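What you see is the complex with one protein chain gone and the rest in place.
Should a chain be cited, it is by its letter among A and B, assigned in written order, with residues numbered from 1 in that chain.
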Amino acid sequence: MSLLQVDNISRDFGSLVAVSGVSMAVEPGELRAVIGPNGAGKTTFFNLISGLLPPTSGRIVFDGKDITNLLPARRVWRGIARTFQVTEIFPELTVRENLRIPVEGAAGYRLRPWLSREVAQEMAARVSGLMDMGGLREKADRLVGELPHGDQRATEIMMSLALKPRLLLLDEPTAGMGDQETYDITRLIRRLHREQKLTIVLIEHDMRVVFHLADRIMVLAEGAVLAEGTPDEIARNEGVQAAYLGKAA
Amino acid sequence: MGQINNKLAANAIVWLLLLTAPFWMHWVGGYTELGSRVLVMALAAMALNFLLGFTGVLSFGHAAYFGLGAYGAAMTIKYLVPSTPLAILVGVLVGTAAAAIIGTLIVKLRGVYFAMVTIAFGQVFYFITFRWNTVTGGDDGLTNWTRVPIDLGFTKLDILHNPELFYYFILFFFALSVALMTILLRSPFGRTLLAIRENERRARFLGIPVERHIWLSFTISCFFVSIAGALYALLNNFVDPRALYWGLSGNFVIMAVLGGMRSFWGPLVGAVIFVVLQDYVSSMTQNWESFIGLLFVLIVLFFPRGVLGIVRRKVAS
Partner (left out) sequence: MTQLILFNVFNGLIIGAFYALMALGLSLILNLSGVINFAHGGFLAIGGYLAYVLIPFVGFWGALLIAPFLTAFIGLVVERVLIRRLYGRDQLYSLLLTFGLAYIFEDGTRFIWGAQSVPYQVPDWLMQPLSVEYFFLTGYRVFMVILVGVAVAGLFLILNRTRLGMRIRAGTLDLETVSVLGVNVRILRTLNFGLGIYLAGLAGVLAAGMLGLSPTIGNSLIMPSFVAIIVGGLGSLPGTLLGGLLIGVASGLTTMFFPSASEAVIYIMMGIVLLVRPRGLLGEEGRF
């Protein structure tokens, strides 16, 4: 059974149709890339899955349950985490605190006025683990707002991971990054996918990253699905080439 | 480590000054009631800052819950039972309950809209106390009652006639509230509030039910401000509708900003400066309002980070 099943989903803004009748099924453990020219509706599609926007029509099923009308926070509780195209973090808090908030939240302590010593230590250990994985250890007590872009991105991804998600949505994780940072983030995503068997859907512009990571690729153009298949199939698809190269030229 | 030591030292100094205030106040031209008033206003400003500085929500209507606390306490003593602790309890219950109800109506609004709605809602309570003269005394206020000495069994605390004792009585509640706020702000719950302040969207997509937490923060903040309100009525042995007028809400905000709304003790520092200035200037001139207006403008233009904000920057650089 698919972990995420999107059925014929649409969203318009007045007369502008941003997403039109898109369906997608993501299997557990899969890494799916969503690509397409600018304005193809990729981010709107993500916003529909994560609950930032309600769809005009269509249905979203996660783990066998209809989540079409759930609020964002409730989707997070079900196991859907996401990052944003423009990094969304807590700039005036340290890396440690940025991670501590989702770690405590995922453990169900959001409303606790205090924690026992053991629980606090357990939380701190999890935060440490996440910082190690994201390569953020040395920057633990720096304010995130003062860190370079790559570290902010890594923090955001680790924050999402702190939620112990079953599905991770990454909106252009390498946007605005240099080669080294792109390489680091790509490696991080690959490890999450390979070692933790995490199901990931990502939007990405950098085709090197896409073809390096993705199990399957979905191509959106003008709000609709243009093609879907393995990286090889997509690379050979003439319609995709026309849409891409036509726009790019 | 240095940072932690600085914090400890700052805390020690604050508490030492507050504990010894009745002994040195008159040397610097103060008097005990002034100290009590500073404490009450500081508590109100810190309560507001729980929301403003640590949740990032712009509330401009806190005078309403301050005033409800005051009226709740005053009316309890005047009409129900002559008991100071009970008066405080009722005042706090009234203020907090009103905030909890209003809170449900406004949690979806943000920024200046939140400010506008909170300040407008405060006016309901203002007009109720203003118009319902038979019970509240209307514009003239609620008079002919006083705070009541407390009988502890083994000894009697005459907080009515002994101003120093009443100062410590207020300090007791101040300390209790401050301790509670500290615990809350350092807890996982407190961190969710910081998260909302820093980035609401991120908080939401980390699974924090933002509306519920803002409602809680608003209600908690108003709980503390109604404690301050109840103490304020007891301090004056009097309460009138000005205790809930929107001008007072603005004063709470400016105290927090003046002291530094990102630091825990900021509002206390702001309250000290504001109340002492008010006491001094209004004894010198009729135009206290122009003065305070000018103070608002100058703070906004030249000290937006507040006194402690500036001190922190100096220390950091």
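Keep in mind that, in the parts below, a residue touches a chain if its C-beta (ideal position, glycine included) is under 8 Å from a C-beta of that chain, and two chains touch if they have at least 3 such contacts.
For clarity, every value in this text was computed on a predicted model and none was experimentally measured.
Among B:Gln3, B:Thr143 or B:Ser290, the one in contact with the hidden chain is B:Ser290. Only one of B:Ala10, B:Leu86 or B:Val124 touches the absent chain when the whole complex is considered: B:Val124. In the complete complex, the residue from B:Leu80, B:Ala179 or B:Val300 that touches the missing chain is B:Val300. Looking at chain B, the residues touching the absent chain are 52, 58, 60, 102, 105-106, 108-109, 111-113, 115-117, 119-121, 123-124, 127-128, 130-132, 200-201, 204, 246-247, 250, 253-254, 257, 287, 289-290, 292-297, 299-301, 304.
Quick note on the criterion: only the chains that are shown with their structure count from here on.
With each centre defined as the average position of its C-alpha atoms, the distance from chain A to chain B rounds to 43 Å. Taken together, the chain A residues at the contact with chain B in this complex read 50, 52, 71-73, 76-77, 81-82, 84, 88-93, 97, 100-102, 104-106, 109-115, 156, 159-160, 163.
Within the complex formed with chain A, the chain B residues making contact are 183-184, 187-189, 191-192, 194-195, 198-199, 201-210, 213, 216.
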